[in-house]
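The complex is shown incomplete by one protein chain, all other protein chains being positioned as in the whole.
Chain nomenclature is as follows: A, B and C, assigned in order of appearance, with residue numbering initiated at 1 for each chain independently.
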Amino acid sequence: MTNTKRIALVVGVGPGLGTATARRLHADGYRVAVASRNAERLAGLVQELGGFAVSIDATDPASVEAGVAAVEEAVGPIHTVVWNVGGGVFGTLETVDTDGLDLALGTNTRGLFVLAKRLLPQMAERGDGALVITGATASLRGKPFTTAFAAGKAAQRSLAQSLAREWGPKGIHVALVIVDGMVDLPNTRARMPDRAAESFLSPDGFAATVSFLLSQARNAWTFELDLRPHVEAW
Amino acid sequence: MTNTKRIALVVGVGPGLGTATARRLHADGYRVAVASRNAERLAGLVQELGGFAVSIDATDPASVEAGVAAVEEAVGPIHTVVWNVGGGVFGTLETVDTDGLDLALGTNTRGLFVLAKRLLPQMAERGDGALVITGATASLRGKPFTTAFAAGKAAQRSLAQSLAREWGPKGIHVALVIVDGMVDLPNTRARMPDRAAESFLSPDGFAATVSFLLSQARNAWTFELDLRPHVEAW
Amino acid sequence: MTNTKRIALVVGVGPGLGTATARRLHADGYRVAVASRNAERLAGLVQELGGFAVSIDATDPASVEAGVAAVEEAVGPIHTVVWNVGGGVFGTLETVDTDGLDLALGTNTRGLFVLAKRLLPQMAERGDGALVITGATASLRGKPFTTAFAAGKAAQRSLAQSLAREWGPKGIHVALVIVDGMVDLPNTRARMPDRAAESFLSPDGFAATVSFLLSQARNAWTFELDLRPHVEAW
Partner (left out) sequence: MTNTKRIALVVGVGPGLGTATARRLHADGYRVAVASRNAERLAGLVQELGGFAVSIDATDPASVEAGVAAVEEAVGPIHTVVWNVGGGVFGTLETVDTDGLDLALGTNTRGLFVLAKRLLPQMAERGDGALVITGATASLRGKPFTTAFAAGKAAQRSLAQSLAREWGPKGIHVALVIVDGMVDLPNTRARMPDRAAESFLSPDGFAATVSFLLSQARNAWTFELDLRPHVEAW
């Protein structure tokens, strides 16, 4: 029965991790809604999955709330969110400006905070729900070239810990996937023609990991795991 | 065809995580060998799984090497090892003696080192293999009551990192599962009759996680993840 | 000769860590400028130290830049900054709103970013300078009650790492002091009359630590250290 399917919302759907995750959750039996800054780009995916697309600008609380409301109205109550948002400007203190920092904090942390405030309490009321967040190596440390981006990712990881600790006992599974490596995308491959194929991180592998996290029974939940190609230096 | 099955060795098989993992790997299609200090206790499990049992004292390098050789001779080349060993004496500096420290270091770290030296190079020669290690919250920090145990677990985690970084690029998946919580065992339940059932960590959930790690394609491998009951305070 | 004294700016001067640090740096021979949201409150301290006070609202980039410019004009080029800012609203996801998160991110991270952009390049041009930042246990992890505050502190720590790694080789000493414990303040004592005196963290001890960090020769610099009363549980 279609209307008993769990509803998943994937926020931040570009050609890589987000699309692979949306497909995987669809295959796993979820009704999948997808969001990106520009929902028009998701038309093909929506047609493929029979889902629903919405535009969400993660830096704008009103946009996050409107997007969630649109999904709820069109599809139903959201059981699972994959927060795959996290643009960020790379660069050093001298090359990144305050807007770049605001973008990193706004997409990775603030938008997630707004979404969590909107959805976690109602998930908890239903006694069930999940929030999986895409982190990065930069979640764990700041380097010169990630002066702004890593700050956003570190704040996101801290927020994810707070949420997991508060909402886990209420039945909401909050998890963070630390992506360590270059994601395998057509344009990334094109930019690095000499790089070995096996050195790219597989979007399908990421999606399989999200799928596994969502399958965990609540008496053995994972909060954090890392993910990298086997040849990655770390 | 039986002889094309992958062979897995689970070292440290008591009634909890080890047994659940052996059963799960059997269900996943592995031929499963099991080891504990006293192989006789594993007779029932061997009968159930049609496997092979061997006595291994992880604190004794000769015993580790003999155990591995016995499995190789009786079953064949080992593809996957789950190192679930890690006894340890709990107590403070004043109540734990040097033997207690040696036990923690010997089982968690030294036995693992001996096993890795024995098996990883030949796994790498075959281009494929896996080593999954059972860690604990004590892998991450030392507290007064874990003066000896945590030292062994911290050394084990460091060793696991070194092994993952060296042998990952050679095709061996090394992973560490940080178990955070009281494992659900009949005798644990009996000792804590008032504790809520949902507060115990599920051995089957642990085994499902090991199974997932072993299923990961090498372009998206996890090194470390945590695992806890949803109500656990952390 | 007064004009050869190094100039230090302490931002975030309340009755505790900031005041103790300003006094200590004065005793160490610095000319000390102090800043808080309301410079009028610092009149007594300015009189005591013969220094200079300026109002800085760390959440407002223009205010940070104007404050720095005012210090430069009135006192001279700034050699050392102690960033002791870091208000934040405590509470869970449900009790903290977006403004609370913005305050945590704005004071701990964004204001620091603006200040660093303004001052580090010119310190590097002079080949010498220092930036010491006040962190907290929340810099290291997020808990339910620190949903917003810890996010700001984690982003701050990441930013501090990026800055230390980039600007250390250029001669700027960036350091982070992780304050773990209740600061010893008259109003804190009054609120907790039954708490043992020795369980409070000493502002003078904090200031002595900042003084030590600033005394380190560049061939042995500390980036991060923790600080707590000896009886603190951690």
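In this text, contacts are C-beta pairs under 8 Å (C-beta built on N, C-alpha and C of every residue); 3 or more make two chains touch, one makes a residue touch a chain.
It should be emphasised that the depicted structure is a prediction, and the values quoted were computed from it without experimental measurement.
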item: Visible contact partners (per top-of-document touch definition) of the missing chain; value: B, C
item: Contacting the left-out chain in the complete assembly, out of B:Leu105, B:Ile178, B:Leu201 or B:Ala220; value: B:Leu105
item: From B:Ser55, B:Gln161 or B:Ser211, residue that would touch the chain that is not displayed; value: B:Gln161
item: Hidden partner interface residues of chain C, rising order; value: 165, 168-169, 171, 173, 184, 198, 200-202, 204-206, 208-209, 212, 215-234
item: Chain not shown, touching residues in chain B; value: 61, 92-94, 97-98, 101-102, 105, 109-110, 113-114, 116-117, 120-121, 138, 141-144, 146-148, 150-163, 165-167
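FYI, only the chains that are shown with their structure count from here on.
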item: Chain contact topology (line, ring, star, complete or other); value: line
item: Interface residue overlap between copies chain A and chain B, same or different (over half shared); value: same
item: Rounded Å distance, chain B centre to chain C centre (Cα mean); value: 45
item: Chain A, residues touching no fewer than two other chains; value: 165
